[in-house]
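One protein chain is absent from this view; the other protein chains keep their places.
In this document, chain identifiers A, B and C correspond to the written order of the chains, with residue numbering beginning at 1 in each.
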């Protein structure tokens, strides 16, 4: 403890770095950025799904959706707490979300246009998120790894619920099935983009992947995770009777994987840089909730101070 | 002209008093109050019907309703203009509406709960209004009388449209007919209250009716107008297949009129004094439109001043 | 309305009022998701909404069994028209600021607390069961509202003023909670229900104790009072709430499952 060597040894032996351990500043900053982005994604992710709470077409689905959006708030909290162990605080991170210094997952810049989108988010977006997150349960930073274990457990539950919602539509009327197909058409490619730009082969040069892997934060490349996701999801689409919107998608027996067509990275970068359908709306919604709640948070803090000083007074 | 006798002579010979004529201050104040209340009723009356523009169940009805609400704005304008001939201005009258110093017809403190209410307002509320207003076309004050001629013409059109809407419902499904009956149940008594409290027999003492009649502002008592309205409306209800919610309602061959049951004047006074379903809402809606528009009105006025001073500058 | 539109069975009609209160309040609380002052509060309001939705579902299902129409919870929630909803105006009131929500929740949970405390001995076993479960939930709701009214009332000068204003704005909706209808009387006679008027003093005493401790004042007698919700007479806000809630369901009349 206290020696520079501890960190290297911990990481190289697949041990867990804990908050009290020394760690390189770059490692700390990378983690803060990544955990914050992850937390922000949970919080912003409440909006596209929250959009359907009032309109859910059955009370059972309304309850499931309410519980899911509530879980996302919970995930946000665990993750902000994990980030706080690295010496930042939540309000600082929220400020950076609000002023654009920190990002959230670009997938949430797409709108939820039909009820089937709620299912598609569970099936595809949560599915992709889990693929990204399961390896993080073995992340070198202990608090993050432990938060991810809890998050992943709940996310798999959400993913199954999303699939089940779509399965119900797939057994439904023609219009329900059309709604399902349409949602798959719109969410498939953005879901594939969630793994980030290519980081193997030529594209490996200059990215963060290598360093993150060395630090035990990242375990698989974006491309490997994306392939795993495609391999997992195509059979599920078959079960739903959905045609995924990729004419190049086919089983490659030689590789033992599904081949898939080229991803429109121009769209990815465009949306990431602000020209997505909902970028402004998501941040404006979040900022307005934050600003409208300022007086409440101030009151809670003033009241806590009063209570503390009263109990001090009583003691004195 | 210029002699006190002119006014008395004009009024007693059923002539028209014009803005440039001298008139007793009490006459002027009575007219201002009455015309302003009438104008305010048109403006506030836009709200209960405007409530259904976005939800009208056919595009044809949506167009009719839009046009009707727009006509009400127009009526408000004629009437404020008529009031302005008496030496007040619109903004002053609007302030008095907003701060509660002047009233509007209490009927608009009831909510429009179903689509049939739009028809019921046309049939019953406009019907009662016309009954009140037709005699005002012969009012002793010229500008008011002329405004009323125009208003009454349009109101009769609205009244027929309202009836036609309900007639369509009466030929419709069971649920459409139930909606019609329910609207009649809820609007019948408030419509009868629109003629104001009793002002004949015992009740005649201490009211304003006598003076207003002497001045040629009022031509019939509240009770006479109410009776005329009942006599006109009962056969229309029959045509619609509607049962009016009054067990005492029946033809009295001896009187040559319909008898009807006692009116709940407690409800009338309660609503008038502020404890109606929508009093707060109507005024709050109106005040907020007014306040949100303040910057626009100020800009229009500043711009008009600039134009005026530019054209003066060009001349000089 | 009781005679013409409401289900014939008194118990069903009585339960429908309780169910609609919970359902419509769920709609309003759900609007807070992603809009609360802090993330913990998104979670808390979501929890409360879920509890109320659970109550609504159990009660609606029971109504469908009792009233002879064979409607399930969804038919009752999605396919009734505005005039057939029997909730009080308090719960349909449009979402205001967080102070308004805590004022509404304090009154509503104090009412529900007294209500369900008594209904555990309802002769309708389903209702008694719902009440037994709900009482634990409602105790938490009431405590949650209490804590916030204390914090806001005794927090900053701004929050004190805003919390007081919120209590004043909610005041016109309180009386309806404790007003007996003919259905209440019949349901009480049959041992199914309880008279709302008998809940008034305990609920009011609780609210008053919170308001006092929060250094706030109980509002003066309001100039107007909401009425008629139990007879299906609602505010103009209700139609918009139902349009939103029912639109997708009603847009698929031939769908049998979601």
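Here, contacts are C-beta pairs under 8 Å (C-beta built on N, C-alpha and C of every residue); 3 or more make two chains touch, one makes a residue touch a chain.
Because the structure is predicted, anything quoted here is derived from the model rather than measured.
Touch, as defined at the top, links the missing chain to these shown chains in the whole complex: A, B, C. Touching the chain that is not shown, out of B:13, B:173 or B:312: B:173 (per the contact rule at the top). When you scan B:10, B:46 or B:152 for touch with the missing chain, the hit is B:46. Only one residue in the set A:112, A:159 or A:209 touches the chain that does not appear here, and it is A:112.
The missing chain, though absent from the display, is touched by one residue of C:121, C:209 or C:251; that residue is C:251. One chain of the complex is left out; on chain C, the residues touching it are 81, 239-240, 242-244, 246-248, 250-251, 253.
In the full complex, chain A touches the omitted chain through residues 51, 55, 111-114, 175, 178, 182, 186, 273-281. By the touch criterion stated above, the residues of chain B touching the omitted chain are 43, 46-47, 50, 53-63, 66-67, 69-70, 73-74, 76-77, 80, 115, 165, 168-169, 171-173, 175-176, 285-286, 289, 292-303, 306.
Definition applied: only the chains that are shown with their structure count from here on.
Chain centres here are Cα averages; for chain B and chain C they lie 37 Å apart.
Look at where the CA atoms of chain A average out and do the same for chain B: the two points lie 58 Å apart.
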